[in-house]
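The block underneath contains the structure these notes are about, expressed in structure tokens.
For this depiction, one protein chain was excluded, whereas all remaining protein chains were kept in their positions.
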């Protein structure tokens, strides 16, 4: 039996110490510490680790942290939405996103050519520069071959980016595939469409990528999941693991509630009914904004792995 | 200036009367009434109406209501996730989903071959029967041609379903295209993959469907959106309308909060910064479970249109 | 085993029909129907019914509906916060609250003397008129006796209000006690304080009201709870019932999540660990804005009781 322990500040307190203390505080702080332990276990057990996130997290500064995790060999497969891939490319080409506010005059922003994502701002020019970037990239891809699975395209693009903080670059360098089941749902899709208009034999083969993600692991391999937010990125990784016998470890971090039956809010508990997560697996759901909860959990994971000489 | 008005029950009260009264109650009930007025306006204005929903809503009994709305010519374009399409097909073939509970023993459910979606249950056999259904369907599609946009597949499948309560059937019958930007993210994807293994020239052309949804409307046409829940279905419809000049009318109904910058929680206010929704458009966000809020809003819309002889 | 049933609109659909249909739709709509059945059962079983709500619901048009429920003898005891009592008195004296919006310029509102509660507005003058009202009321109470339990004060005030839509008036007329464990937490408290400055022997006896609420029921009596929102009103009614052996029926309707361990988000499931709700009781939690969910549930209850000649 473990007891609640009063939290005390000590001067110069490290993140890792805080996360340890939070494990005895209560409510989501306890789940946070469980998530940290879960991820340490999946790493020590040699599990294949799936990391999923939504595009708003790439809009945010978590992007560089994701890249760092790939470089440190913490994650093996990534599933995300196309918006995240677009913004990673933009940033790798020097675009900067602005720290704004939630309560702004959105009509005024529109007039200034500024697009809002929560309390972050993206300028229209970032999108027009992206257009200029994408056209030669797609042309070059087409010249190589006419039929591409999305994950193969992302690898090819990643290799060209040369940015330490880029998710696509680090993934390409470290052989971490990036899957994106809705590749057309963004500006990227628009540019693919424009190119296909003049090159009807240009094919984006999403069915092939289903094969690729299925073969990214196997029944025999231990499998772990770190799912940030909801959306198809969460569902798609779970599906691939379910078809390979289910997850051994799972951490879901989300703001969504389970009360409406949505995938975003679906808990690790619900996942067990499906066999998405094995009955005897280690699974934890942390409710909260991942811009706060994920760095806390993951820095504490890194410290522990580092102490033990595992990274 | 309008004032809050005390709600009073009258015997035999109709849904439409209640929604009218709710418009003067407060908080989300006021937004609910605004949503009703917004949708009536988009219909009277002859706008092209986009309806988006997530698959859990097709798991629920909203499915037949969506089908009815298509038949009544209330909606013109549908965007959803593949899970919803799978379940619509299952139900059209007689599958029944069980009313269960949120607080169940998920390991026990798993042992019984039951999968939980919130408080609803789907039996494993529903999925195995679906597999038996899909194989001949895909084979038949392939015999017709080797390269399909998803929306074209759904139309072909829909025509075969012959179920008044089927979304795919009513959509096919009424020339309402169904878009699904992540067509492989479900059992459907698995069956496409299995088929492609033996038929490598079988192509699912998602880029073609980007063209199709783009051409589903135009700059000149008035455009309205009814978005239920979040996910790529919401984003994809918005994107198509943005590329056609932005929405004139928009109703977002969701449980997600805007505080984490996610697409699911993005408000109609935020959308204005992007031009997703025009500056002078009529837009409203209703926070709440759409299994309750959507029927209320929509039944009241139908009553008003019916009274005016418009349906 | 019950199955999900497709929802269909029928012209002239009544609220009661809709709620019945919602019981087979999914997610919160199912819980909504369970709440309706729960309340019908508590009424048929002759349970003492506790209704709790927060002050923002009295700001809204639910106020008149609460009054109607008291008049129809649906509820036996009320627990609320002092803001709700203040606003009921204001409205009984002709004050009107304005339907505004969530996204308004709050600094501009402040300059105009307008106070915002969500999307409703209260003018400063409503509070200054309230001050003019309260002074003679407190003086008259003091002349009668010097030591008052809050519920006794509310009854005395209620008798003077003569407004069919007033909660205090209907409660006084129908012998429904109103408890408010934090009587000083509002403008009311300020006026009590001002009066006590000159009349130090004026005593508001909150301990006496603890006795009153404890004696409002007994171990032997069946007890039911309808709790709207969270706060001390929810907790106080539960506490009184716990000390009398626990609830036989409970409906919690709230927007709060259980994830942070708060009373507002505490579920009926958690309540069973405390014996707040009996192990074999009938209990349901509905997540959603009560400005929508409560009228739906309750109108359907009233229709059923009316059909059976019970009201």
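A, B and C are the chain letters, set down in written order, and residue numbers restart from 1 in every chain.
The definition used in the following text is that a residue touches a chain if its C-beta (ideal position, glycine included) is under 8 Å from a C-beta of that chain, and two chains touch if they have at least 3 such contacts.
Small disclaimer: the values here were computed from a predicted structure and weren't measured.
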Can you tell me which of A:28, A:151 or A:281 touches the chain that was removed from the display? A:28
Return the single residue from B:27, B:53, B:148 or B:169 that touches the missing chain. B:27
Can you say which of A:56, A:81, A:151 or A:231 touches the chain missing from this structure? A:56
Give me the subunit B residues in contact with the hidden chain, please. 26-28, 257, 259-261, 287
Positions on subunit C where the hidden chain makes contact: 54-56, 59-60, 81, 83, 102, 104, 106-107, 109-110, 114-120, 181-186, 189-190, 192-193, 196-197, 202-211, 214, 229-232, 235-236, 239, 243, 255-266, 269-275, 279, 289-291
Considering the whole complex rather than only what is displayed, give the residues of subunit A touching the chain that is not shown. 1-9, 11-15, 18, 21-22, 24-32, 56-57, 59-65, 67-68, 91, 96-99, 103, 118-120, 165, 269, 287-289, 291-293, 295-296, 298-299, 302-303, 306
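Basically, only the chains that are shown with their structure count from here on.
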Same or different for subunit B and subunit C, when you check if over half of the residue numbers at their contact belong to both copies? same
Based on mean C-alpha positions, I'd like to know which chain lies farthest from subunit B. C
Taking each chain's centre as the mean of its CA atoms, how far is subunit A from subunit C in angstrom? 44
Averaged over CA atoms, how far is the centre of subunit B from the centre of subunit C? Could you give it in whole Å? 36
Send over the residues of subunit C in touch with two or more other chains. 26-28, 287
